[in-house]
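The complex appears here minus one protein chain, its other protein chains still in place.
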Amino acid sequence: MEHILLRHRDIPDLNNIDVYQKNGGFAAFKNAVTKMKPNEVTDVVKNSGLRGRGGAGFPTGLKWSFIDNKNWPHYVVANADESEPGTFKDREIMEGNPFQFLEGLALASYAVGATVAYVYLRGEFWQLGAFLDEKIAELEVAGYLGDNLFGTEYSLKIYTHLGAGAYICGEETALLESLEGKRGQPRNRPPFPPSFGLYGKPTIINNVETFANVPMILAKGADWYKSIGTTDSAGVKIFSLSGRIRKPGNYELPFGTTFRELIYTHGGGVQDSRKVKAIMPAGASSSLITVDDEKILDTPMDYATVRTLGADLGSASVIVLDDTVSMDWLVNKTVHFFKHESCGKCTPCREGTYWMSHLTERIHGGEGSRADVDLLLNVAKQMQGTCLCALGEFSTMAVVTGIERFKKDFDKAVKA
Amino acid sequence: MSLAKKYPKEVKQILSKYPPEGKRSAVMPLLFLAQREEGYINKPAMQEIADILDITETDVAAIVGFYTLYHDKKAGKYRMQVCTDLPCALRGADKFMDDLCDNLDVKVGETTEDGFLTLEGVMCLAACDRAPMFQTQGPDGIKYHENMTIDKTLELVRTLKNAIGQGS
Partner (left out) sequence: MSKQITLTIDGKQVTVPAGTYVADAAKMSGIDVPVFCHHPKLEPVGMCRMCLVEIGRPMRDRSTGEYVMENGGPKIQFMPKLETACTNKVEEGMVILTESAKAMNGQKGTVEFLLTSHPLDCPVCDKGGECPLQNLTMAHGPGKSRFIYDEKLHLDKMVPLGELIYLDRERCIQCARCVRFQDEIAGDSVIGFDDRGRSMQIVSLSDPGFDSVFSGNTSDICPVGALTTADFRFGARPWELEAQASICTQCPVGCNTTLNTRREAKAGGNIVVKRVMPRQNEEVNEIWLCDKGRFAYHYAEGKTRLTKPQVRKDKKLARASWDAATKLAAEKFTQAKKNFVVLASGRLSNEDLFNLKTLSDHSKGKAYLYSHMGGGELTSLVGVGEGTNFADMGKGTAIVIVASNLYEEAPIWYLRVKQAAERGATLIVLNPRETKLDKYADHVVRYDYGDEVKSVQDFSKKSKISDAFTKASNAVILYGSEGLGVGGSASLATACAKLLKDTDHIGKPNNGLIGVWGRANDQGAWEMGFQVEADLTKAFKGKTVYIVGADPVGDDPKLAKALEGAEFVAVQDVMETATTGIAHVVLPAQAFTEREGTFTSGERRVQRFYQAVPVTGEAKPDFGITSQIARNMGVILEGTSVSAVFDILVESVKSFEGLNYAKLAEVRAQWPIVGRSDLYYGGTTYENTQGMGVHLSTAAMRGEKLSIPRVQKEASPRPKENELLAVPVTKLYDRGTTVAPAELLDQRVGELNISLHPDAAQEMGVEAGQTVNVSFNGVSGEAAVKFDATVPVGVALIPRSMGIAIREPVAVRMKYVA
């Protein structure tokens, strides 16, 4: 099947503006601005069934319709923070198919009446930021960005903004704080960004991949898009496949593709032909899916079905773990990540990740006791449901499911 | 060194990205600018940024402290930041890091004797399919180096050194 998002894999030099234009680029945007009302754009997206690709899977069109029209100006922000361990799809989109992403961002801006949009990139994407700046400049020259676009009243500017090394800035309200020049600590919600966002103004934030879908939806229609994927999860998703896999990388597949197909047909199978022991479908924030039964690999990957395995699909960063991986080691890794990235704002996450890291360190280091494992589980559960943002909750997922679903690994670590 | 004097164009361009009520947004790009040459941000630079943005030096320091890509202390000319996070570790990043330590004769967090390189471990850089990998943070900005081996890394170090005339 032809790619919808990773079209640069089918069309060489798609990151060249002429090539992108020749392949229908910016027709959707021009059509929208000159022929459609903003809310009509939102309606098409709503009808397409597109859900956010940043992790939470929130219906995109619905989010846009929440924008507070009593308070102006409006802003649109692209979440290009891409920091979830195991996620590397937004980067490929922006490198290979940048114009499609920017066109999606422009369409969203038009739909909610924003005249300024920001792309918030993680600071490590320093080179990519410079590259996007060039692309944005090209769009200004070509008349797709700037004042009075296509002779209409509508004007739009897009700016990039670099973060500086903080996973939490992927969380949308922390991102806004960071973009405002503050420490990237999440805000209390409500109010949500569509009513109180950047500089306190109504703001729409979406993931890069979410935006990249929009031009094709506008070009080919909501029904076309809905016909791909499952009823629960429409369209295609880029699966970032990593871990103990022969061919790691991004794979754009319709929702509903099975784990087996992703891992074996596309990923070339497990390294050293070993057995899949567990899968983390949403990066380090995932619960661990136990693959004690081969049949589990036949589960279709969409938001609803993956949930039946006691995990979330999230950003679909599929980390494959084989039987060489012991979960006490893995949990020690993830807990260290979250301890390092905890913003420190709320008590349970700040103290809990710190406490858990002491315990996982001891357990993985062979100096733990059974009681330490119980305590670790208890501390993780004590954190659950009490943190200010989802990061704290994320930090407990692998811990709880690791201990509950892979008891033997911990027994061994403690005994050794 | 005064940013406003040395990089007037850049400062102006950075400020132009944000609305007047959002002037403070410029703090992060200005910090990257201030860090460009020495690889860290000193007190006068923080003070100058604070003055430009009508915030306090403490406000600026709080930003520097929060984000890992800003440094308030001098280190090697280049920082080599190896991802040892879960996905990379599943593909041998920890071993790669150990080997690097041996070859560069430093421990993680240390700077080579010639003051050229500081070796650091970092969290996921969104390059999990191309491990082992690291980024360099230096006078030429932040750059990714993927699918690395020890040999390729040592070669890179030689090239970087030659580029600034520190090669032996």
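Going in written order, the chains are labelled A and B, and every chain counts its residues from 1.
Throughout what follows, contacts are C-beta pairs under 8 Å (C-beta built on N, C-alpha and C of every residue); 3 or more make two chains touch, one makes a residue touch a chain.
Treat the numbers as computed from the prediction; the structure is a model and nothing was measured.
One chain is not depicted; across the entire complex it touches A, B. Among the residues B:3, B:55, B:69 or B:83, only B:55 touches the chain that is left out of the figure.
Note on the undisplayed chain: of the listed residues B:19, B:65 or B:115, the one touching it is B:65.
For the options A:91, A:122, A:339 or A:364, the residue in contact with the chain missing from this view is A:339. Against the chain not shown here, subunit B presents residues 43, 46, 55-62, 65-66.
Contact between subunit A and the absent chain runs through residues 166, 183, 188, 339-348, 350-355, 358, 375, 382-383, 385-388.
Note that in this section only the chains that are shown with their structure count from here on.
Distance between chain centres (mean CA atoms), subunit A to subunit B: 25 Å. Contact residues on subunit A toward subunit B in their complex (touch as defined above): 82-88, 90-91, 116, 122-127, 130, 159, 161-167, 178-184, 198-199, 240-244, 248-250, 284, 317, 319, 321, 325, 330, 333-334, 337, 340-341, 343. Contacts from subunit B toward subunit A in the complex involve residues 17, 19, 21-22, 24-29, 31-32, 53, 55, 62-63, 66-70, 85-87, 89-91, 122-129, 135, 141-144.
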